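Below is a structure I'd like to ask you about.
The complex is shown incomplete by one protein chain, all other protein chains being positioned as in the whole.
As written, the chains take the letters A, B and C, and residue 1 is the first residue of each chain.
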Amino acid sequence: MPIHASGWRRSILPILLVFGASACERTGWKAQIAREDTPVQPIRFLHSVHVGIDSIPCAYCHYSANVSEEAGIPPVGTCMGCHRFVAGTTDEFRTEIQKLLGFAADSTAVPWVRVHSVPAFVQFNHKPHVRAGVTCAECHGNVGAMDEVSRVAPLTMGWCVTCHRDRGASDDCSVCHY
Amino acid sequence: MTDITSLRSGRAQAGVFRRVNRDVLATLQRPGVGWAAMMAIVLTVLGIGVIAEIYQIKVGLGVAGYVPPIMWAVYITNFVFWVGIAHSGTLISAILFLFRAQFRTAVYRISETMTVFAVMTAGLFPLIHLGRVWYFYYLVPYPNERLLWPNFRSPLVWDFFAISTYFTISSVFLYVGLIPDIAAARDRAQTRFRQKLYGALSLGWQGTDSQWRHYNRAYLFLAGLATPLVLSVHSVVSWDFAMAIVPGWHSTIFAPYFVAGAIFSGVAMVITLVVPLRKAFRLQDYIDEYHLDRLAKLLLLTSSIVFYAYLVEVWTAWYSGSPYERAIFWDRAFGQYAWASWIMYGCNCIIPLVLWFKRVRTSWFWMFIVSIFVNIGMWFERFVIIIQSLAHEFVPYQWDYYNPTWVEMAITAGSFAWFLMWFLLFIKFLPSMAIAELKELLPPRLKRQKKEMETA
Amino acid sequence: MSAEVMERGVRGAFYTLEEAAHAVNALEAEGFAADDITLFSPIPTSEIEDELDRPPSPVRYFTITGGILGCITGFVLTYWTFFAWPLHVGGKPLSSFPVTVVIMFELTVLLGGLFSVAAVFIFSRIPALTIKPGYHPRFSEDLFGVFVHASEDEGKKNASQVLSGLGAIEVTDEAE
Partner (left out) sequence: MERRDFLKLIGITGAGAATACDAKVGPQSLIPYVVPPDNITPGIPTWFASTCRECPAGCGTHVKTREGRVIKLEGNPDSPVNRGKLCARGQAAHQHLYDPDRLKGVKRLVDGDYVDAQWANATSALAEELRRLRAPAGTGGSIVLLTGLQTGTRERLYDEWAQAVGARRVVYEAFAYEPLLEANRRVFGESVIPSYDIEGAEFVISFGAEFLETWISPVRYAVEWSRMHAFRGDDAVEKGVFVAVEPRLSMTASNADEWVSVKPGTEYLIALAMANVLGAGGEAGEWTPQRAGEATGVDPAVIERLARMFGERRSVALPGGISTAHPKATAAATAVALLNRAGGAVGDTVRLTTPVTGAVEGSYRAIVELVSEMQTGGVEALFVADANPVFTLPPALGFAEALRQVPLRVSFSPVFDETAAWCHWLLPDHTPLESWGDWVPQQGVAGIQQPAMRPVFDTRATPDVLLDLWRAVGDAEGAAVAPEGTWYDYLRTAWTDRAPDERAWAEILRTGGVWEGAAVAPSSGQPAEGANLGQDGVGAAATGEAGSGEPTDFAPPEYEGPSGEDTFALVVFPQIAMYDGRTANRPWLQELPDPATTSSWHTWAELHPDTADHFGLADGDVISIESSHGSVEAPVVRYRGARRDTLAMPLGRGHDRMGRFATGRGVNPIALLPPTADPDSGGFAWQGVRVRLARTGAWVHPLTYQGSDSDHGRDLAEAVPMAEALRLAAGGAVESHGEQHIVGEDLPLTVDRVVRDSDPDGAYRWGMAISLDACTGCNACVTACSAENNLPFVGPERVAKSRFMTWLRIERYFEEKPGGRLETHHLPMLCQHCGAAPCEPVCPVYATYHNPDGLNVQVYNRCVGTRYCSNNCPYKVRYFNWFQYEWPEPLNWGLNPDVTAREKGVMEKCTYCVQRINAAKIAIKDQGADAVIPDGALKTACQQTCPTDAIVFGNLKDPESRVARLARGPLAYSALMHLNTRPANFYLKHVTDRTGIEVAEPAAEPAGAH
């Protein structure tokens, strides 16, 4: 009479498969997130040129970061302040600037794609951060070195809280969640 | 140096042993039509319950009948009910093991599987009842990106620990007990599927002296650990209520009162399950009136404790002078929920009084009836404690009345189906009586038979 | 039997445990090493230990280790989380011992139980990929078996004599 003592061995394989599949899924998911960190913008606006080469201060365009919860996205008028005169040095630049001129001519807003966002239940406010001397780069990275802005900080809760604690800021939940 | 008597008695014993094997393993034969029909019904009901749950997750908990301030209702009632059911299993398998109560041998496997499946059923309800079940892992203490931990002051976290420990220990306990019997099934398996199944599950058990030595020791320790555990789990469940300030909940007697109630309801459920099972599998020789009588006495004892607890509750409320407590118990007896309260008092205190009669205690029919009433009564006990207390709390502006909806009823029915599904699977695929232990401690009828064979 | 049987020896089958245990003791008296003798039993009777005079199982050390470990884990886990992010609830002190008791208790039971089972697995050599020699399906049914590891013919013969002399209903040479 055969004795099947080793049947349990066969049950290991499916378990491994399940774990493996979930690991693959996680990796793929992460890769997808990473792609979304650098979204394609309607105009290929180069922070590297404006901030890196031209040294325009952040607050020139993001005009309300020091007074409001919103940093402020520059209206087309702000762009046109220079681009009425600056047409671009290369063909590629000229094409992109032409797009801008198109928006300006139609008086429509440029539909920028948001790079840095927090969930709806997080009440982030730029003003106190700017006032406390947190530099823009600490959260947004060195945008002067980026062609297209990508998200460098994880913007996770642990990341926020760690910085808050390091700087002696409040780690009370109701500072951000209400 | 073998004398003829010992040889004869050895033969007799082997014959009885073979019979035990044959009778118990006969339950594992190919499922019949009856079993399949039952399974079909059970799966249908379960399917309806699953659909109701999916609907509830999609639309929101509002599809259940909750009426603030009654924020806990039938789901928590079911949770406590099923946890309670679980308890008698461990009582019979662990506590009575420690007490060497021999009548447990025949029924402990059934009660133990009942424990495991009841905990599996109970464990669903805290999830079903969550507003955002998809975030249930917030209750699990693990290092996470948010740097947050659960609140160990909350009785719900205690509950999480207690229930998961209880589930782990009782399933391990069940499985460890099963191993030698699975090995026996393996050695008699007819089909390839069963050979493989039992081969895998028996882990290569051979019943050698050293295996038995470690096994017996570990079994003892598991029983020893499960004994305080079983008392603690329902105490912790009772603290979900007793730690709150809700009048009708905030009471020091809740822990012992709940434990007694749990065993009471669990024993009733064992009887409810054993009566038809014995008949279906022709196990009359193994489970007889002797067992029934013992179980009935246990039922009577716990019923008396529960009765006493009810009286003490009322007395405490009156003697405390707290207007809220008094109002709750007045309302319990004469208010909107009086119908539920009197079902509870009737089924849990009055009906079990018939168990004082031996004729009832040894009647399969009457015991089955009584056990059904006790099951109903104990479900309503939880219903009354939870819902009626919440309905008449401190602020009279927020007094209200609750009715369950079809979703709650479907999920409740589904939970019974879920429990029965596992139970039906179990009795067809695993030995529902402890073969090895039955051989060690023969039930009275088998003993008689053995005697007869020896003298023959 | 099967190809998995690697060892040789003699197997005797008995009706009762007493006879089987007696045979084991007799074999030991014959000079067979205790490690070479295996008794198979269909029932879990604890009398085996007494009959064979074996030392108590070391499972208990695992149990106590698991229990203590669980207790400590429970305490450390709860106390650490009280201060990992100190949040005030219900006007209670940040650290409160009573609530840790429940967690400590549950983890004590949990780890104690799991360690015990792990110990059974380890000491009983299960899950086992191979079946020990000398096993017979009836040893999970109605008979008690004694298997003596003996590769030489003389040993086998000696064992066979002892086994059949002590009431074995059947004695088999497993090397066949």
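Everything below uses one rule, namely that contacts are C-beta pairs under 8 Å (C-beta built on N, C-alpha and C of every residue); 3 or more make two chains touch, one makes a residue touch a chain.
Everything numeric here is computed off the predicted structure, so don't read it as measured data.
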{"item": "Visible chains in contact with the missing one", "value": "A, B, C"}
{"item": "From A:I53, A:A145 or A:C173, residue that would touch the chain that is not displayed", "value": "A:C173"}
{"item": "Contacting the left-out chain in the complete assembly, out of B:I51, B:M71, B:A101 or B:V314", "value": "B:M71"}
{"item": "Chain not shown: contacting residue from A:S68, A:N142 or A:T162", "value": "A:S68"}
{"item": "Residue among B:F99, B:F136 or B:W339 touching the omitted chain", "value": "B:F136"}
{"item": "Positions on chain C where the hidden chain makes contact", "value": "85, 87-92"}
{"item": "Footprint left on chain A by the chain that the document does not show", "value": "36, 39, 63-64, 67-70, 72-78, 107-115, 117-123, 125-128, 131, 170, 172-175, 177-178"}
{"item": "Residue ranges of chain B at the interface with the undisplayed chain", "value": "59-62, 65-69, 71-72, 126, 129-133, 135-136, 138-139, 148-151, 153-157, 160, 240, 243-246, 323-324, 327, 390, 393-400"}
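What we mean here is this: only the chains that are shown with their structure count from here on.
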{"item": "Whole-Å separation of chain centres (CA-atom averages), chain B against chain C", "value": "29"}
{"item": "For chain A paired with chain B, centre-to-centre distance based on mean C-alpha positions, whole Å", "value": "53"}
{"item": "Distance between the centres, which are taken as Cα means, of chain C and chain A, whole angstrom", "value": "59"}
{"item": "Residue list for chain C, restricted to those that touch at least two other chains", "value": "85, 87, 127-131, 135, 137"}
{"item": "Shared interface positions of chain B, touching two or more other chains", "value": "147-148, 186-187, 203-204"}
{"item": "Contact set on chain B toward chain C in their complex", "value": "1-2, 6-7, 9-11, 13-15, 17-18, 21, 141, 147-153, 157-158, 161-162, 164-165, 168-169, 172-173, 176, 179-180, 183-184, 186-188, 203-219, 221-222, 225-226, 228-229, 232, 236, 435-437, 439-440"}
{"item": "Sites on chain A touched by chain B in the complex", "value": "1-11, 156-158, 161-162"}
{"item": "List of chain C residues in touch with chain B within their complex", "value": "14-16, 18-19, 24, 38-46, 48-49, 52, 54, 56-57, 59-60, 63, 67, 77-78, 81-82, 84-85, 87, 89-90, 92, 96, 99-100, 102-103, 105-107, 109-110, 112-114, 116-117, 119-121, 123-132, 135, 137-143, 165-167"}
